[in-house]
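One protein chain is absent from this view; the other protein chains keep their places.
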Amino acid sequence: MFQTVALSGSRGERQLFSDVSVTVKPGTLLAVVGENGSGKTSFLRMLCGLLSPDGGAILWQGKDIRQLKELYSAQLTYVGHLNGIKDELTPVENLTVSASLAGDESSGAIVQKALEAVGLVRPVHRLPTRVLSQGQKRRVSLARLWLSTRPLWLLDEPFASLDAAATSYLTQRLHAHLNNGGMVVVATHQEIAIPTDSIQHLRLTR
Amino acid sequence: MSGTGINWFKYSSPQALYPLAGRMIPWFAALALGLIGVGLYVGFFVAPTDVTQGDAYRIIFVHVPAAWMSMFLYVIMAIWAGLGLGLNARPSFMMAQAIAPTGAMFTFLALFTGSMWGKPTWGAWWVWDARLTSELILLFQYIGIILLRSSIDDLRRADRASAVLALVGVINVPIIYFSVRWWNTLHQGASVSITAAPTMAGTMVTAMLVMMFGFWMYSIAVTLARMRCVIVERERHPSWGKQASMPDAVEAR
Amino acid sequence: MQWGSLAEFFAMGGYGLYVWPSFGVTALCMGGEVFAVWRRHAAAAGSRDES
Partner (left out) sequence: MSQPSMSEALRGVIRRDLLLAMRHRSDVAMSVFFVVIVASLFPLGVGPESAVLRVIASGVLWVTALLACLLSLGRLFTADYLDGVLEQTLLIPQPLAVLVVGKVFSHWVISGLPVVLLSPLLGLQFGLSGDSLWVLTLSLLLGTPTLSMIGAIGAALTLGLRGSGLLVALLVLPLFIPVLIFGAGAVTNSLAGIGSEANLSLLGACFLFSFAFAPWATAVALRIALE
């Protein structure tokens, strides 16, 4: 179980949100919605532990993540609004390195399967990522989710620059993760077509 | 580095510090004026002319206190910076910020008066003596900290980054001092040393100590005054006092 | 009192050229700093009242 307690945060000297208390139970998804500049990204980065809150706390299984530190990092997969991939490396190299750094399985076959699952065909796998389109780069970044065995996923605008096909692959993947008892927090401004009652919304306003 | 402990500074908010500092400044300023006045009187009219150095030695009445303050203030600044990082306390970052320019000024004065003293005594404006060289590097470090702060727009990051630099620098200062001394003894050229100064008359020591306390009080007064500036300048940022809009409550469906 | 005359005091036993700039620059720096802080405070406090 994943909780925020009376969380408040600011960016620079601007207060973004305050007193946010939400609970994400296993098998549920929290959609963080709000217009641009409402603090969605900061909220997600705070949940990762990258940003420290002005007040309140974030609890993983009842323990403060600031005490858990690396133990908490080992529970989550974060896809930020930056892709976190190297332009000079191929998609295969990118995924292999990031999976092995995360401690996930990173054999050639598994990486290839993950890339195919996001709809990247084989010839693309061995090209330098720099020559791919924005949407393809995003897919490489999201392919990490097919390798991830972590229970908590934190996704910042995962659907941005994805086409309809990739959107549906991702939706299916999220659905499968939730059915496995996983937890997802996603910042988005579009509806997520997961047919369950396990979605809750958090609206941030400016 | 995150402030997980109790926030001790919660009750010493900047808003409360502002009037407190305002009340303290006149006292320290008066003490500074008085002590410096007495120090100058003793230094120029009571202390005798030095047998070997003549009246040039009177420069040490400003030189030694300035040099002492330059190092002392650096350590104090680093302590405030460390406290700020450890306790996540904004007022201590502000103190560190307020101290830096005064420290840099005293470092410059120590170097300037040092070379004024060196010319008649050693016959050279500048000698690569261990103390002079490490004082020069101390000035570079002060300038680095001030520059780093001024090139970061985000206040929180500026506070913390310059605090880290101040702490790294405080480790470096003794290392530099000993390395330069080591280096200097190998190059036999600079055989003069400040430590070889002849024993001083009691009145000379008195004048120097009184001046030192005067400079100390001056530093406190001017640092508190700058702290007040920092408080007011930061207050202009919108996050103080007025709260931005709250998010809607969580709606589940 | 060791100084016979004012001129003797300013000559500082022949070292006046070194002694007085030292004290002068120190006074200038400290006075300048006080002035700068005072100006900074006036500017900051002034703009606070406007907003």
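Each chain carries a letter (A, B and C) given by its place in the written order, and its residues are counted from 1.
Here is the rule we go by: contacts are C-beta pairs under 8 Å (C-beta built on N, C-alpha and C of every residue); 3 or more make two chains touch, one makes a residue touch a chain.
Only a predicted model underlies this, so the values are computations on that prediction, with no experimental measurement involved.
Taking every chain of the complex into account, the omitted one touches A, B. Within the whole complex, the absent chain has one touching residue among A:3, A:23, A:100 or A:200, and that is A:100.
Within the complete assembly, B:182 is the residue of B:27, B:125 or B:182 that touches the hidden chain.
Only one of B:31, B:76, B:137 or B:201 touches the absent chain when the whole complex is considered: B:137.
Within the set A:50, A:176 or A:193, the residue that contacts the chain not displayed is A:50. As for the chain not pictured, it touches subunit B at residues 1, 85, 137, 140-141, 143-144, 147-148, 151-152, 156-157, 160-161, 164-165, 167-169, 171-172, 175-176, 179-180, 182-183, 186. Seen across the whole complex, the unshown chain contacts subunit A at 48-52, 70-71, 73-76, 78, 80-89, 93, 97-98, 100-104, 128, 149-150.
What we mean here is this: only the chains that are shown with their structure count from here on.
Work out the mean CA point of subunit B and of subunit C, and you get 18 Å between them.
Residues of subunit B that touch subunit C in their complex: 44-45, 48-49, 54-56, 58-59, 62-63, 66, 101-102, 105, 108-109, 112-113, 116-117, 119-120, 218, 222, 225-226, 228-229, 232-233, 235-236.
Taken together, the subunit C residues at the contact with subunit B in this complex read 1-3, 9, 12-15, 18-19, 21-23, 25-26, 29-30, 33-34, 37-38, 40-41, 44-45, 47-48, 51.
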